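All protein chains but one are shown at their positions in the complex.
Lettered A, B and C in written order, each chain numbered from 1.
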Amino acid sequence: MIKVGIVGGTGYTGVELLRLLSSHPDVSLQAITSRKEDGMKVADMYPSLRGHVDLAFSAPEKADLHSCDVVFFATPHGVAMAQAPQLLANGVKIIDLAADFRLKDAAVFEKWYGMPHTCTDILAEAVYGLPEINREAIKKARVIANPGCYPTTIQLGLFPLLKAGAIDASHIIADCKSGVSGAGRKAEVAMLLAEAGDNFKAYGVSGHRHTPETIEQLSYMTDAKVGLLFTPHLVPMIRGMHSTIYGRLSNKDLDNASLQALFEDAYKNEPFVDVMPFGSHPETRSTRASNMLRIALHRPQNGDTVVVLVVQDNLVKGSSGQAVQCMNLMFNLPETAGLRHIPVLP
Amino acid sequence: MIKVGIVGGTGYTGVELLRLLSSHPDVSLQAITSRKEDGMKVADMYPSLRGHVDLAFSAPEKADLHSCDVVFFATPHGVAMAQAPQLLANGVKIIDLAADFRLKDAAVFEKWYGMPHTCTDILAEAVYGLPEINREAIKKARVIANPGCYPTTIQLGLFPLLKAGAIDASHIIADCKSGVSGAGRKAEVAMLLAEAGDNFKAYGVSGHRHTPETIEQLSYMTDAKVGLLFTPHLVPMIRGMHSTIYGRLSNKDLDNASLQALFEDAYKNEPFVDVMPFGSHPETRSTRASNMLRIALHRPQNGDTVVVLVVQDNLVKGSSGQAVQCMNLMFNLPETAGLRHIPVLP
Amino acid sequence: MIKVGIVGGTGYTGVELLRLLSSHPDVSLQAITSRKEDGMKVADMYPSLRGHVDLAFSAPEKADLHSCDVVFFATPHGVAMAQAPQLLANGVKIIDLAADFRLKDAAVFEKWYGMPHTCTDILAEAVYGLPEINREAIKKARVIANPGCYPTTIQLGLFPLLKAGAIDASHIIADCKSGVSGAGRKAEVAMLLAEAGDNFKAYGVSGHRHTPETIEQLSYMTDAKVGLLFTPHLVPMIRGMHSTIYGRLSNKDLDNASLQALFEDAYKNEPFVDVMPFGSHPETRSTRASNMLRIALHRPQNGDTVVVLVVQDNLVKGSSGQAVQCMNLMFNLPETAGLRHIPVLP
Partner (left out) sequence: MIKVGIVGGTGYTGVELLRLLSSHPDVSLQAITSRKEDGMKVADMYPSLRGHVDLAFSAPEKADLHSCDVVFFATPHGVAMAQAPQLLANGVKIIDLAADFRLKDAAVFEKWYGMPHTCTDILAEAVYGLPEINREAIKKARVIANPGCYPTTIQLGLFPLLKAGAIDASHIIADCKSGVSGAGRKAEVAMLLAEAGDNFKAYGVSGHRHTPETIEQLSYMTDAKVGLLFTPHLVPMIRGMHSTIYGRLSNKDLDNASLQALFEDAYKNEPFVDVMPFGSHPETRSTRASNMLRIALHRPQNGDTVVVLVVQDNLVKGSSGQAVQCMNLMFNLPETAGLRHIPVLP
């Protein structure tokens, strides 16, 4: 059994990790830290876990994280890099669900996250945890930077196209929509049901932290310069993410069957990427509470633009599920262990 | 034109007052106070009011409330009683949307609201602002205690029955359901869309502040001792309140037509109470954004229990609309002035 | 492996059966019938099942139901009783999720369901499939009448009280609230998001089919005459059911600890009934997508009325999950096999 610790288990990615890990066949949950909730039973905060998780939150200094095999950080940005050096020194692997190790250039990190990067040496060895792209590196990693939710959809939606040089990389548009759980479990007026319910809006249109992360990763897929326009929107739903990605075809003679084949080939062995028939309209709920991501292609009016639709559950494949998928790889478990949940519909 | 001030205009009852008053034909908005938002244009916080409200919030000490004819308090409990004496001394009338003047017994207030009552003399003269019951007193009042949202539905749902002695007053059950806007515009985790959405729960079952208020007011309607069991629930919707009230008939020979007649007679001249046909199922949305309250009666299996269904928009008839209705009465305006909005459906 | 057939797999109870059964360790899905969708891949209608269910719908006459060990009927009322005799004759067990075998008195069935009962002999042997009450009978049954969703909550919420004679059985009130999936996957204007969303209403207040079913079952728990007033309401959420049950204590000296003990004792070995601490407010989402039902007790103002709060997922413990629980018992499997899903929250 893998001994697992979770730092910061009170938010949505934390409780989702608990849901996934407490029924994982190869995991033994050792500790869940929360300074604020020290001593509180996890199941008292989350009654959904009654009978499944017996642990109580403990203050970080009380938790014996050093005896874990791996520690997940479901914390605000900046926490993981503060604790990483000592854990690594004790032989503990790290999977950070925040952004501390996502951007290879510390200066870019500092610009977008407004804090200095305090362990650039670890940053250098950290592996970006997108298994469909970086599987082999993940297997050998000590430190995983779990991808952002939006970037996961955009990268998997563009990878086959960029790899094949099929689109103009310099002018990609990703119009993305997320459920409100993506904003976390924070007391914020804008996320109240009375505010965000029966309402729709864009946010961060002039600049969002997931833009540099995505551009960096897309750049590894192509020699061309990547230009990405990323527009996030807030949907009045709890879970779910839908990205509508527009790419201009470099080669207008590429027919639809060939486009489709690019995707089916790229993902034919992937357990968590489902390429739907050409022209499908995937719904976010078809992935609800599961680690599946679905993709469908369109080419309106048989023109020069390919439209890629991507859906996932932002808390699973977009976050905690992907982190568990990485853990499975790091510990040489079957990649799907503990992640075979069937989406909940309706 | 009536010169109107609003203290605490940043919450939901405040913005609803602004919506109603800014299109009221006989009102001139003079000042809206908010210490925290001093100087901010109201329409910058609430873009829905762009082009309709030009005022900025001002700190209380800057606002010339003393020159107003009436001041509405859309504030937390305790604020109105602190400012009432000086306003009244300057000839300004007061309508408090909070609970400061609702409970005639200061000791009961102190027990349920956890603060001492600081102006019991004003409490003595305050009039409970339920026009359908207290119309004449409201017309002459200087201080109005605007009713709670739940109590409004329970009182109007029971008034004809209690007045006629038709039910056992000692064992009434009011099972009530409210949209989340009733909790106000406060940053609170429990009211996030990700928490309250797609979810239903009861709260305060063992005791809620609206119980003593309702029992006091019901007691004025009957000589019998009133026993009320009030159970509030939270509905994943923004506006709307539905009360399901159970009363055991004292006289089992009372037929359904007579029951219905009790209600139709009681409310036949009321512009904002709609008695629907016997056996109807009123929907909350049939009152959305309007000052209308609708009632329907049922008698399951022709048994000894009458079920009264009552719906309203908690922010209008349940709060700000009722306050404006009181203002109309206090200033001898047509009772429906500024309140003829047709419910928004769908 | 148990060979399982499903008749009528296109509705919500059908797709939920598919979600539960396709990951059940001891089940082999053999056939899913739908006359209308004959030949359509199940996963084409429900993309959530892509990769999990390979079957296509087949017309009833093509499906080899007779070779199954058990057939679930997720059909409109009346279908199961038409097909039951032949299946039983072939040694196939039957679990009916509709009402055909719920009411022992065929005349009562005919009155409430508006159709003659065509196999009263099978009705006589059918077992009401509420495991917490009828476990031993279920184990030996050939035909299961799976309980209605509302009746499940009311029975489990009242069982300890009625068994102990703790409340007045003649005047029970059950004020119940259900998410819209309870209405099934039927094209109906009233269930459109634009109609049922941001809205709340009661329905069937004067009489609902679940009343006679519940009264019959409650009557088996007590010698007293049972009087039940049942009021269903529609909540703008997808899954979830909340029942607020009011019972008047026969013995006012019964203290709260004793009340609580009645429930804890009754359900101490139950894997799917969770008695929460006295005074809790269970949320429907704490059971979402799981077979768990949660109960909490209140006694407002320490008066003579006990309030029982019960929550469940109407499609799982309220329907398909309970049916699988019965199947497990009938085939001597662990009762929790295939039903250990952790609720999905948020």
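Methods note: contacts are C-beta pairs under 8 Å (C-beta built on N, C-alpha and C of every residue); 3 or more make two chains touch, one makes a residue touch a chain.
Owing to the predicted nature of the structure, the values given are computational and were not obtained by experimental measurement.
Touch with the chain that is not drawn comes from one residue among A:D26, A:D198, A:E216 or A:E270, which is A:D198. From the set A:G129, A:P147, A:P282 or A:G338, the residue in touch with the chain omitted from the display is A:P282, counting the whole complex.
From the options C:Y12, C:F57, C:Y128 or C:Y246, the residue with contact to the unseen chain in the full assembly is C:Y12. Checked against the hidden chain, the listed residues A:G114, A:G303 or A:P334 yield one contact partner: A:G303.
The omitted chain makes contact with chain C at the following residues, 12, 179-181, 183, 185-189, 191-198, 236-238. One chain of the complex is left out; on chain A, the residues touching it are 171, 173, 175, 177, 179, 194-195, 197-203, 205-207, 211, 227, 229-231, 233, 235-240, 242, 244, 246, 248, 279, 281-285, 288, 298-301, 303, 305, 307, 309, 311, 346. What chain B contributes to its contact with the hidden chain is residues 12, 15, 19, 22-23, 46-52, 181, 185, 197-198, 238-239, 274, 276, 282-283, 285-290, 292, 294, 315, 340-346.
The definition used in the following text is that only the chains that are shown with their structure count from here on.
When every pair of chains is scored by its C-beta contact pairs, the maximum goes to B-C. Think of the whole protein's Cα atoms as having one middle point; the chain whose own Cα middle lies nearest to it is C. If you average the Cα atoms of chain B and of chain C, the two centres end up 39 Å apart.
In this assembly, the C-alpha centroid of chain A lies 37 Å from the C-alpha centroid of chain C.
Shared contact sites, meaning residues of chain A that touch two or more other chains, fall at 12, 181, 185, 197-198, 238.
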